[in-house]
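One protein chain is absent from this view; the other protein chains keep their places.
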Amino acid sequence: MRYPLSEHDYGAHPAVLPPDDPTRHDGDAVPLPVRLDLYRKMQEMRLFEKRAYDLFMRQLVKGTSHLSLGMEAIAAGFGAALRADDLTFATYRGHAHTLARGVPMTPVLAELLGRSNGLMGGKGGSMHLTSVEHGVLGSYAIIGAHLTIANGAAWSAQYRGSGQVTVCFFGDGTTNIGAFHEALNYAAVFQLPVVFVCENNLYMEYTPIADITAVPRPAADRSSAYGLDPVAIDGNDADEVYLTATTAVQRARAGGGPSLIEAVTYRHGGHSRADPGKYRPADEVEAWKRYDPITVYRGRLQRLGIDQASMDRIDKEVAAEVDRATEEAIAGDLPSPATALTELWADGGSSWHN
Amino acid sequence: MRYPLSEHDYGAHPAVLPPDDPTRHDGDAVPLPVRLDLYRKMQEMRLFEKRAYDLFMRQLVKGTSHLSLGMEAIAAGFGAALRADDLTFATYRGHAHTLARGVPMTPVLAELLGRSNGLMGGKGGSMHLTSVEHGVLGSYAIIGAHLTIANGAAWSAQYRGSGQVTVCFFGDGTTNIGAFHEALNYAAVFQLPVVFVCENNLYMEYTPIADITAVPRPAADRSSAYGLDPVAIDGNDADEVYLTATTAVQRARAGGGPSLIEAVTYRHGGHSRADPGKYRPADEVEAWKRYDPITVYRGRLQRLGIDQASMDRIDKEVAAEVDRATEEAIAGDLPSPATALTELWADGGSSWHN
Amino acid sequence: MAQLTYRNAVARGIAQEMRRDERVVLIGEDVAGAGGVFKTTEGLLDEFGPRRVVDTPISEQAILGAAMGAAMTGLRPVAEIMFADFFAVCWDIVANQIAKTRYMTNGQVTVPLVIKSGNGGSLRFGAQHSQSVENWAMAVPGLKVVTPATPRDVVGLMAAAVRSDDPVLFFEHKGLYAMKSEVPDGEIVDELGKAVIRRAGTDATILSLGLTVGRALDAAAQLASSGIEAEVIDVRSLVPLDIRTILASLNKTGRLFTVEENPRLLGWGAEIASIVADEGFWDLDGPVQRITTPYIPLPAADSLEDLVIPSADLVAATVTKALRS
Partner (left out) sequence: MAQLTYRNAVARGIAQEMRRDERVVLIGEDVAGAGGVFKTTEGLLDEFGPRRVVDTPISEQAILGAAMGAAMTGLRPVAEIMFADFFAVCWDIVANQIAKTRYMTNGQVTVPLVIKSGNGGSLRFGAQHSQSVENWAMAVPGLKVVTPATPRDVVGLMAAAVRSDDPVLFFEHKGLYAMKSEVPDGEIVDELGKAVIRRAGTDATILSLGLTVGRALDAAAQLASSGIEAEVIDVRSLVPLDIRTILASLNKTGRLFTVEENPRLLGWGAEIASIVADEGFWDLDGPVQRITTPYIPLPAADSLEDLVIPSADLVAATVTKALRS
């Protein structure tokens, strides 16, 4: 028998380091407008979540929330590869994925603040962001389930002949739960138009993924169990993500069936607001903070001839947007008490008897 | 999208045929006494289950029951490879696995008949055979769960330093349920002394496994997802099973961790008593009936110099044993009504209030 | 008007709705080629083809997740969970996802699906294949819960379930599959949330569901011969619950009995008893009594199983004793 914590002290496991060459994808065939858009999107996610964190510290965001600071390239890269009517499924760590689809900041932030102008009127909260209008079919907070639900959306798209592709995001830790296995097999059997994206940030909550997973690459090393090709990519390089996403989405749309993509990344902060993230080797944290997807991308744009000033302008615009959203969210009313009892049923109410 | 029943009519899928050379293992290093024991055990299972079927037809066995006629080599081969104190976990299709551990026929048959001299006094029935005394830690009727429970027994053995190995049997269809995945990963992470045995009889209930599984070999093609070696064997050859079992069990006992073994076999009859098994190509059924594990083994013993008469003697002894068990089971009393309310709790009762 | 078995009525109800609405699809283990392990979906593959009637792997979470995702995006799936006991392997999808998503999204998402399942005991299948688990579903806000007791009601309630824009758990009773009775020709559509008075009476109200409807009726017949006129109500729908019919009956009879197949603790009758102890308190002439399977898993042996599931005799004896004391 093997007990990981007999092999190393807690937090003293071997560090996993990021790639060291950020220029690898400079020459990739990604059109410049797409690249500028990717940059802007990542900044939106970054500045939005930093603000969410501040508001948390000011106790305006209650409960918990899970940030994806440092992981923005994945949501951004996939967002850019999708058609407006494509469908996405995210987790409790889903702010970025929601913004990626074009959902405005105000309702998202207002939802975190529990206001009536929140995306779900305050009833869902940070962990359940949903905007059907934008193809954001929900954020799910119990590990595993939404992979199976994503299959259903893909099945329906195929049945209805809509040509929509479904993309489902989840974490490395999620690859060890039963629903992952059922969903992947099911998608492969029926050749569903769905792309599963494992955001491998190397940790479940406070446990390194390597300690509790039988294989080194939690998703890619499982692909063959579903007859799928193993795909592991640099999740901090928006171009690598974007191109991989484009291929997988096109394949799905063309009837080529599901894909499973493992995008390796890192979260800058803790698992959730309460967590300082102390269980991670310092050199690992440092290296990944240096290999920040926004830094990587800004460097690339610069090498490709975009001047600092244009990028600064984007940053400023985004910052202004975040400020505006903050004001609008804080200005939102509390939900009307009556709404606590609405929308359980399709008739709008929650009555259980006559 | 792919719909298997668009590709072929129901029951008209490609046949999967057995190996065609039954002599391959004639020269294997299996001692003759073990071989004679394997033969006897398989006959016990066979004749016992044929009798169970008759009693079913006579409406003495109620409810349902699942026979493993044609699959005996697996339970027998593993049974012979185990130490008396090793632990086994079976499914609703578990008569053979129970007999394999030395549980006498009478209480097993009496349990099927719902008698007080049944293995569990009639409270468990055909699908839940358990004999702790013989290391038979239960038969489980809901797909998947017992793989996780087997891990617990293996963990405990390791923790207690007992040196026991746990063996867990399940079907091909079971490889698509979530608990399979969780159990395999868990066993591999903690390097538990457990052997998982997938009895691949090519069908779940009435659906060919190939139609609803993403890979051709439902267990072996998943091994690498758990860092395990792929092992697929001829489940109708008791020697191949026995030798594979011995290796895996020794490995587990020596601290080498878990194994996953896929043993390919076939059930002669339907899934359960109600099922005539009509969804299977006729040539497939015929070929596998010819490649009957008992026929294969009798042929081998004959080639190895055992005369027909000795084998007939074994058959007769076993038949007499089955007759005796039948009499004893039928002579058993009905369970006393009071027992319906006993043994929910460790205090022997079922009270929920003071 | 034709005689139809309860099991065939299931297929008829589904077929009625599939003919009407292309968005209705059926998935589950062995529901297509084999026509269901209980033969409740026989003929549907032939009529509607492999695109609308789909066999799945043994992956209950994947099945219900697929149904949910499809329901969220324009289909109206019917999914089968073969034995209701197996809800336990996919309860997250049912209780945490299907039931809660509309509320959590403040109504953005609608989840119109039906989960049909073989529920209940009396077939000697033992503890893991015999449970009555309507009460599991009743406890989770966001699920409609029905149990038909007759072939006619199977058709009518199935139609209502498929047409409902909310998720419906449709509990078929395995012990009733072989029951045969008259079912009117033509389309049958019921309304969810309506109990039915199966026998009128003045002395006691007996609530029943699924298998226990027949037993309650048998008990009422016994009671009548000794001068007690019991009113037997088939509750049919636990959510929504037809409290009005129940309270009106109690108002007439003054005594309430429930006949529940589920084990005692928090069986469906507990909720109704608690409602009655509140809203019907001043109508009660005596204690509310619940007749249930005891607090045990079901034993496999026929002799034991027959002992523990409430019988007509037990119902009659309980009512008699209560009314005579």
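Each chain gets a letter, A, B and C, in the order it is written, and its residues are counted from 1.
Following the convention adopted for this analysis, a residue touches a chain if its C-beta (ideal position, glycine included) is under 8 Å from a C-beta of that chain, and two chains touch if they have at least 3 such contacts.
Please read these numbers as outputs of a predicted model, since none were measured by experiment.
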| item | value |
| --- | --- |
| Omitted chain's touching partners, listed by label | A, B, C |
| Candidates A:D28, A:E205 or A:D283 - the one touching the absent chain | A:E205 |
| Touch residues of chain C, complete complex, unshown partner | 85-89, 91-92, 94-96, 99-100, 103-104, 126-128, 135-136, 138-142, 239, 262-263, 265-271, 273-274, 276-279, 281-282, 284, 286-290, 295-297, 299-300 |
| Residue ranges of chain B at the interface with the undisplayed chain | 87, 120-121, 123-124, 128, 130-132, 137-138, 140, 142, 144-157, 159-160, 166, 178-179, 182-183, 185-186, 189-190, 339, 342-348, 350-354 |
| Residues belonging to chain A that touch the chain removed from view | 3-6, 10-11, 62-64, 114-115, 118, 122-128, 140-145, 173-174, 176-179, 204-207, 211-213, 279, 334-335, 337, 339-341, 344, 350, 352 |
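Just so it is clear, only the chains that are shown with their structure count from here on.
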| item | value |
| --- | --- |
| Per Cα centroids, the chain farthest from chain C | A |
| Centre-of-Cα separation between chain C and chain B, whole angstrom | 35 |
| Numbers and ranges of chain B residues touching at least 2 other chains | 3-4, 144, 176-179, 211-213 |
| Per-residue multi-chain contacts in chain C, two or more chains | 51, 54, 56-57, 59-61 |
